[in-house]
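Missing here is one protein chain; the remaining ones are kept as they sit in the complex.
For clarity, chains are labelled A, B and C in written order, and residue numbers in each chain start from 1.
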């Protein structure tokens, strides 16, 4: 119950964060989605609607468990405990950001929380296998989780990594976020079978499809996969049905969607549903909910304020960190 | 019956060819496997023992059906009808070779018989899908067959190509030659499941494992796969158990093999077994067999003679064919 | 580019898709595939309207399987198709490179000329809009290093259309690089010098010929793609300071028009290469080497290179602006060279 409320809280925090970034993203841009201009430049892939995936899985993880995330990373980063201020400053390209502005929205690195992401589709699978290999060599009880979209499951790295992980029996969980689209391409036009989780058979590992974008169902399935991995039983493949409430990136006109599709997703908002569930079961009162909303709004506002007030990086920063000093 | 004898004949031709190359390969080399020296320089991957795979499948193909083959290509090339003289001259690096000596043993190209191969493991899958796509766009009734070793099935191209082919439902057959080793690495150390053919499930296509290194069983399974493809029903994945009677390449000491392993393969020589079957069923008389052996020996000797008598390419050849004149 | 018809300015994105469309009309074997090239029209609009005109049989959205769909162009072209394949960003080449450089590029040679692969791989390059280290690279120098690929980098809509048509008609694999900051996308800053008159009819710009973008006598600037309009702006700045700059738009890196490079250096006696690719072991080095080999005696001053200083492209706007050559950087570098 506390756990459920805590998950709810994290989901709300993610949503508030994404909504805030969506708002700020158009700030200072003419035309509205002018990519190079404004407070937040560059591409922006928001994950609103996909909170259950991040929260359902990552709520099982310890700080020193590893997460590798894709180009749509914020929900995973927040769930994993990446510092909101440093992350926001990074997204704003500021000196106080996680990478002093050198990484940006698709390249958030936080060794503290063992979080990283990449802008290359499918690129997070191999490093997760490698982290899991390190854990097993070092006798650590940690796990690594690689998240990726359903589009990424057709990249060669998916196949190679699952085979390698299954072969080595290392503690890694592969999680496919099935939001049904890869940019404009629907799953049926990219994937020869209905469920990527069935591809687990190709590696002799468990594969579970979790419909409904339901954080509790996800939490349950993830629990089994993660304890399986922690106990040295090797990898699991999860595929989780979810919905993308913003476009692929901000500015995406989404002309390729079927009519009514977006509305149906909105009506199935996983946070609203989870809230109803919590209220119905009296795990949460409306008053507590209000407190939570207020608190998380405070966190988001604080992070944004922190980022806004941080200076731009010094130009010299551009020339540092190509190589580490040994 | 005639068909069976014809398949037998091709298998014998392949074997005679490989044995002959093995013999010539050490010619002019000190030490015996000195790679740069001798009549045939470079790596040499022989396919003796794997004849059933090539012959069982390719005997269904027309001249304008496409075959893409891996680094161990001779059995496929011969079965597909690549001119033995030109191929041998190529392997000898001579002016009259298929590519005037520029390709060599791992890079045999014969547009006439729609045959090509590559030295990069797993590289033949995507081009086969592309050829099949061309067939379906052009309304041709052809098929493409991609052959590769069991080691290649863990390369990303395998996954991407099977998904793409299944999705597009193009006429391509993927054939995995399971000779149980990738150089020194046994299948169990490279592949998380026992049979790559089970990976067909990951693409919603038929997958068939054919044990026994038996050309008739292969021929039968291939018939179904190929007619399926020709009728527009899409791809099939076949995995065929076979044995590598020489080392990975000539000069391979094979110290990594289990003791007795090689001998047991030799005892199961697929050509000897097929010959016994043909003789037992009176599809072939010993006299006919002798005629066949004589005939194929003549073909091999003729090809080798042709290659030996062909001059080295002119030096200027090295600078030609980087680009085609349009 | 002289024309008697009224001026018909086109964005470079439009010019590219017009070129492809005209070839698709001419030859039924020309097909387009790649990610989001269909209904979406290509993330950068290079295939806009083609799906609507030619349908899903000829304009095909693919899964995110670059090795497979680029490799498919190899087999398809050997069997008679002439595919135009989009690799969404050049930055993604690493997931598909083996098919490109070990096969598509070499099969013609390895086959002794018997196999041909008339394939265009078109791909987006360049930074300047905070897309960071994995979406802002240029990398044409890397492809130009590998034998068997033609490498073209248009700088304006006229060349973009003509070189696309030439690339499709070419029997060789062509790497066609379009700079995002020249496309005229609206949601992306674009240099309007790239939006020039484009004849409606089909025409080709031959691959392998540089163009003197502007004559000058004091110094030669060698550039491709987005660096060409930037160099033109720098030239304008310097004109007011009495410095006469010649701008050479190389247009094609492979084959490289060495003669145009030498001719220009012979005329101006000073050379600077301006490049959005990484500085070392790339285009700026090659042009410098060509001059050092073949035109050394004409040089009055050391050769100068201005390029991305061997760092990944940083995300932050100010940092990115510090590393991608700007009009100011170019102006200053030329000034220093002519001082």
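The rule is short, and it goes like this: contacts are C-beta pairs under 8 Å (C-beta built on N, C-alpha and C of every residue); 3 or more make two chains touch, one makes a residue touch a chain.
All of these numbers come straight from a predicted model, not from anything done at the bench.
With the missing chain put back, one of B:94, B:195, B:228 or B:244 would touch it. Which one?
Hidden-chain contact among the options goes to B:94.
Touching the hidden chain in the complete assembly: which of A:103, A:207 or A:247 does that?
A:103
Just the residue numbers, please: which parts of chain B touch the chain that's not shown?
Touching the missing chain: residues 31, 33-37, 41-43, 90, 93-94, 99-107, 118-122, 151-152, 154-157, 182-185, 189-191, 251, 255-256, 312-313, 315, 317-319, 322.
So that we can see where the missing chain sits, which residues of chain A does it touch?
Against the left-out chain, chain A lists 66, 68, 97-103, 107, 109-111, 114, 116, 118, 120, 123, 125-135, 137-138, 144, 156-157, 160-161, 163-164, 167, 320-326.
Give me the chain C residues in contact with the hidden chain, please.
The missing chain touches chain C at positions 67, 91-102, 105-106, 109-110, 132-134, 141-142, 144-148, 253-254, 256, 277-278, 280-286, 288-289, 291-294, 296-297, 299, 301-305, 310-312, 314.
Everything that follows uses one rule, which is that only the chains that are shown with their structure count from here on.
Please tell me the distance, in whole Å, between the geometric centres of chain B and chain C computed from their C-alpha atoms.
Chain centroid spacing, chain B to chain C, equals 40 Å.
With chain centres taken as the means of their Cα atoms, state the distance from chain A to chain C in Å.
The separation of the two C-alpha centroids amounts to 35 Å.
If a residue has to touch 2 or more other chains to count, which residues of chain B qualify?
Expected reply: 156-157, 160, 163-164, 167.
If a residue has to touch 2 or more other chains to count, which residues of chain C qualify?
62-63, 65-67, 95
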